[in-house]
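Some notes on the structure that comes next.
Note that this complex is displayed minus one protein chain, with the remaining chains in position.
So that you can tell them apart, the chains are marked A, B and C in the order they are listed, and the count of residues begins at 1 in each.
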Amino acid sequence: MPDTLIKVDLSQSAYDNDMIHNRWHPDIPMVATVKPGQDFVIECYDWTGGFIKNNDSAEDVRDIDLSIVHFLSGPVGIEGAEPGDLLVVDFLDIGAFPHNAWGFNGFFSKQNGGGFLTDHFPQAQKSIWDFHGMFTSSRHVPGVSFAGLIHPGLIGCLPDMKLLETWNRRETALIATNPNRVPPLANAPFAATAHMGRLQGDAKASAAATGARTVPPREHGGNCDIKDLSRGARVFFPVYVPGAGLSMGDLHFSQGDGEITFCGAIEMPGWIHLRVNLVKDGMAKYGIKNPIFKPSPIKPVYSDYLIFEGISVDEAGQQHYLDVNVAYRQACLNAIEYLTKFGYSRAQAYAILGTAPVQGHISGVVDIPNSCATLWLPTEIFDFDINPGSSGPSGGIKGGVDIPLAPDR
Amino acid sequence: MPDTLIKVDLSQSAYDNDMIHNRWHPDIPMVATVKPGQDFVIECYDWTGGFIKNNDSAEDVRDIDLSIVHFLSGPVGIEGAEPGDLLVVDFLDIGAFPHNAWGFNGFFSKQNGGGFLTDHFPQAQKSIWDFHGMFTSSRHVPGVSFAGLIHPGLIGCLPDMKLLETWNRRETALIATNPNRVPPLANAPFAATAHMGRLQGDAKASAAATGARTVPPREHGGNCDIKDLSRGARVFFPVYVPGAGLSMGDLHFSQGDGEITFCGAIEMPGWIHLRVNLVKDGMAKYGIKNPIFKPSPIKPVYSDYLIFEGISVDEAGQQHYLDVNVAYRQACLNAIEYLTKFGYSRAQAYAILGTAPVQGHISGVVDIPNSCATLWLPTEIFDFDINPGSSGPSGGIKGGVDIPLAPDR
Amino acid sequence: MPDTLIKVDLSQSAYDNDMIHNRWHPDIPMVATVKPGQDFVIECYDWTGGFIKNNDSAEDVRDIDLSIVHFLSGPVGIEGAEPGDLLVVDFLDIGAFPHNAWGFNGFFSKQNGGGFLTDHFPQAQKSIWDFHGMFTSSRHVPGVSFAGLIHPGLIGCLPDMKLLETWNRRETALIATNPNRVPPLANAPFAATAHMGRLQGDAKASAAATGARTVPPREHGGNCDIKDLSRGARVFFPVYVPGAGLSMGDLHFSQGDGEITFCGAIEMPGWIHLRVNLVKDGMAKYGIKNPIFKPSPIKPVYSDYLIFEGISVDEAGQQHYLDVNVAYRQACLNAIEYLTKFGYSRAQAYAILGTAPVQGHISGVVDIPNSCATLWLPTEIFDFDINPGSSGPSGGIKGGVDIPLAPDR
Partner (left out) sequence: MPDTLIKVDLSQSAYDNDMIHNRWHPDIPMVATVKPGQDFVIECYDWTGGFIKNNDSAEDVRDIDLSIVHFLSGPVGIEGAEPGDLLVVDFLDIGAFPHNAWGFNGFFSKQNGGGFLTDHFPQAQKSIWDFHGMFTSSRHVPGVSFAGLIHPGLIGCLPDMKLLETWNRRETALIATNPNRVPPLANAPFAATAHMGRLQGDAKASAAATGARTVPPREHGGNCDIKDLSRGARVFFPVYVPGAGLSMGDLHFSQGDGEITFCGAIEMPGWIHLRVNLVKDGMAKYGIKNPIFKPSPIKPVYSDYLIFEGISVDEAGQQHYLDVNVAYRQACLNAIEYLTKFGYSRAQAYAILGTAPVQGHISGVVDIPNSCATLWLPTEIFDFDINPGSSGPSGGIKGGVDIPLAPDR
């Protein structure tokens, strides 16, 4: 039985666990050390540290202070790891805690974070998803259930100081272009709610002032929210500091490509069983800037999809130049419109696209002026037949339930 | 044996075949009529009408007048089709001509069309791909072969006048924002090289003056370049005019998601065997704006991928806000850099990403300020092992050949 | 365009084509020679040489003289091939003739060949299957259509004299244990209907007297009827004679594992595009006795199956000892019984199991006294939902058509 190097107590504040941190900084001390070839278990809070509850109100989603996220477990030191190496991480298994067999999906208010379709869903909403072994379903979204493609939304090694400075410089420059935007263009370092792990005193204060926020994916990986980085996958991470410093969290039971609802997957606390190895000097050997990975041999396999196209003409009919974001947003809106024909509210349809193993493909990026993106909706996750037929939609859900909404205050 | 409704003679100019057209306009006369339930065969020129030759020079790619594309076969009328219906099209089979078992992939000069990585590959280049039954390989790109996922890059129904006017209006407005840009933001109607099928005289002149160019994907489908719209797929197209008017062309033997090199798939002439049916009033019944489709039960299946991540920080280190195009470009550049470690030139690597059954996934679009996109490279298409290992790259190709380049004049 | 080395004229008797043969013998002269690395096309008769017609009578199936089968195209010589080598054969593509886009499936009378369930289906029956591009359906079996997994039922290299003698000796010995059995235990050489290709005169008479019948699979491959030996597969055949002598035929548009109806796949004439290579001394290098192969990257992929179990207790309730044949027969009978609940006749159900891409798995062979075998029926091939549900079977076919039967005379 592998050692559990980091444990979490869900009844305890994540701030009281010194093996947790919520900023990226090279000075955060390692909390454990492993050897190459070793396997071990890491437990994780959900990304909000337990702020979101299993109930029928979205007030917690509306009210959360997003400067506290993401609560990560680590960093774990790897013996012999040096800058320039690749850290090979095998995700041997990932799971929910048996006593906490549920997760949540939320839409943030446009006033507090927003999301991919925030102009269409401007207020806070939340759905709860129960886990039944490998499967999940929601009391707020009837008629759909699917197998989880469990993965950490966020994982990567500590940046060195130079990389951290690069991040802060470029993100600050972006914020400066529109500093009052709601939601913001990016999140600057913010010391007040920083959790710097075992760093204390002045060292903590100094690091908290410049520690990078955990929201975006960056060169080291970080918050990639790639659903295919799942149990059974192998990832090659760049190493920037001696010992590598691997941290992780933001576990998802399932997620659609794009994590479009932002609080977007089915979020949960849980554990991850890892094995680490090194490719010495691997960054130069293979010309690696961002992580690369190989998919798992075990994952949910659906073969029947209904696929929605979108092009880069926006909801108002305006033409955008080869903009994949606009195209994918249209594909999502097309799918939402379609699902309403089977009885779903638009919010329920949005939640399905965010949580189910939906694929988002970049289909065309050169045919000026329109990009084309496709959203692949697995048909087998529905209790009824959602395929189009000559007699029009039949079946579907009865309605009567919807996703709780908390109006902005 | 189904009837071949449209034949093409590759030794004849596409302009001399009145069952071909290269603009979208509701006045283009139907060239054949079929009944719902009927299956039939349509032959197609390659998108350039035979301009690109099987040789070792890229001068044809450099010199082509892109206003002539795409040469489409049709329109085919469907009895009983009315505006608002969905036209159900089964792709029963698609193939190359036995006597023309090759295709081409090109990078356009930045002065003449460009492409997704045109700043990195600013000059015209061309590779030739030979077909060996279901497989293809190139004398210009050694060490790689793969099964074709054959599909029409371009297919859709005729727009009505209102839709056509919408297209022209919004695209003209975009061009007006930077009318002298090279390459252009979009292509305005252009009568000089218009081929309007059987339309003649004043009617032709009038339609040619406003006929929409065929380059972008639009509401009706059109030039979607979706590799998964392949033999065996079923597509549901919106109908805008009585009789529907289905046209198609731009056949591809294979293509990667994004068709990133622009002339971007393995382009070929060939034939397509179709069956059509109708869902009466299907657009309203299912809330359809763009085509939807279902994938084929028969397609190349690769299970082992090496996956490259990219984020929306550009080559110069500048931060972009949730821009999937930038992120996917970085994923492509990361994959190109990787492949050079195995002996490929950057141009060869670019050609592989454009032609092989590469997947492009939208992985994260909400984690401000960075989008994350992934490029999935199937490892099984290479003759050697491209996976990373502790001893660094071994194997690979020997070099000595490259993709022909034609310098700008 | 590859050369077509062997052509067939379906209006001509296979006996009049000297590039065809219907027995295995080392003396049959090569009809063409190719070099390693070369690709070429071979045309094939259907296995009966055109005896079975596209009509609604099973009299041809009842009356056929089975001593004439199988009409094979070849043998093709490969330069440099020597006994002990492995002949590597890539199936680059396989297809039906466009002007002959149909095939047949038959049950033989127990008096003339029989089949896996001959005690249940003792009389001749025949269904005709039309090809629609990659798909097939039958006017005799409504409600079902599927993509073809096209393959040669029969392919292999010429035996040398020693191997031929081994075959004749062991099969004759088996026949001798029950020489009057109907159907027979095996087929002895039979000169009267032998077609020995270009062999003439005394040499022909001599070879015809001992030439092995083509019915069983043997060490060289031969009539393996493996549905996965399909277009895109690579096969490694043992070589026994100088030049190898590769022959093939018995093309199938589709077949279920086991080819249980005997005339069992969807039988058709057609063409096969091959490439050959050699592994010198490969039999010893790899310890090869029978062919080995690798599956195609392109094949119909169905993911949703309904799976039937069978055990080695026969229809009369008698216990057999670990007999997989009995177990698989029970699984087949269980599936047939199930399908009758959806309106199919037992004969139609039997035809579906024989022709569709059904899998037969050996699930348990050690749990005395019962073997367990499973039959995997893809649910997606049916127009209606065949899954079990709490309300019992609904949907299904209306009946009114059945598979033609020709009573024994």
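Some observations on this one:
Everything below uses one rule, namely that a contact is a pair of C-beta atoms (placed from the backbone, for glycine too) under 8 Å apart; a residue touches a chain by one contact, two chains touch by 3 or more.
Treat the numbers as computed from the prediction; the structure is a model and nothing was measured.
Interface note for the absent chain: among C:F71, C:F121 or C:F308, the touching residue is C:F308. Shown as candidates are A:K53, A:H132 or A:R169; the residue that touches the absent chain is A:H132. Touching the chain that is not shown, out of C:W24, C:F121 or C:F293: C:F293 (per the contact rule at the top). Residue C:V324 is the one among C:V34, C:L92, C:A244 or C:V324 that touches the chain not shown.
Remark: the residues of chain A touching the chain excluded from display are 1, 39, 91-93, 98-99, 101, 132-135, 146-147, 231-232, 273, 275, 296-302, 380. Listed by residue number, the positions of chain B touching the unshown chain are 301-304, 380, 385.
For chain C, the residues touching the absent chain in the complete assembly are 86, 115-116, 166, 170-171, 173-174, 183-187, 215-219, 221, 223-228, 236, 257-262, 264, 277-282, 285-295, 297, 303-311, 313, 317-325, 328, 330-331, 334, 337-338, 340-341, 359-374, 387-390, 392-393.
What we mean here is this: only the chains that are shown with their structure count from here on.
Our note on geometry: chain A versus chain C, Cα centroid distance of 51 Å, whole angstroms. The residues of chain C that reach two or more other chains are 301-302, 380, listed in rising order.
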